[in-house]
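Missing here is one protein chain; the remaining ones are kept as they sit in the complex.
Presenting subunit A:
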């Protein structure tokens, strides 16, 4: 039987010009190389559809916090407890913690409900899953897109911190990647967890209430960790927020962190992120491939 399809590639323009799709082998090769970016592009496009909400909250949150803390709390604290925070004002002490926790909280939302949406509610993952993309690329692409979103929010946050004069050191901007890394260190293990949730029976709300909130309160955010009783300090040690905050303080106001400890902070965050990422790939492959 002869192939009834007309000749495909027609560079010598036979009007009207109707380009045809490239062959499957090309699709597969491109997907193997760029697939993660293709999916990231998709997620960013759908985030783009609510960009104004995102922008408003990215600006609104830091302004609100810094105003309340800077004008209210910090004035009071500085008057009564000057010198308790390593020689800087309370706002400078607080700002890197707020920066990291804002990123972590955004990560906590982005790596829970949207993941559930992908598997269950709107089943967004199943579209790309039927295309040449692999499950690993779906995971990677989603992570890339969320990382881009976290970076954008964190940059805005940092600019507002700087505008409040709460990042005196020249190296301050380096707190941005540190905060994003903290977000991933918390977010990626959470992503792996979310991917295993078959039905939302309020697990995510519990995570927010019993993981995120205590972490926010007890990670040396509002006061140095060593003012906590010893039996509560472990919360800080295992919290990506504490590690991210300590690094952030070193960068924004020169808080004195020994080099070895700085390395430990970075390694801790990296290891958490990598473990979460690898675990997420396994869980995604299992769930999508059923």
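Definition applied: a residue touches a chain if its C-beta (ideal position, glycine included) is under 8 Å from a C-beta of that chain, and two chains touch if they have at least 3 such contacts; residues count from 1.
Definition applied: contacts and distances are computed from a predicted model.
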Write down which listed name, "ABC transporter", "Nitrate reductase catalytic subunit", "Molybdopterin-binding protein" or "Sarcosine oxidase subunit delta", is the UniProt protein name of the chain that is not shown. "ABC transporter"
Given A:31, A:116 or A:212, the correct residue touching the omitted chain is A:31
With respect to the chain omitted from the figure, which of A:134, A:147 or A:194 is a touching residue? A:134
In terms of residues, what is the contact footprint of the unshown chain on subunit A? 1, 3-5, 18-22, 24-32, 34-35, 38-39, 41-42, 45-46, 49-50, 122-134, 288-290
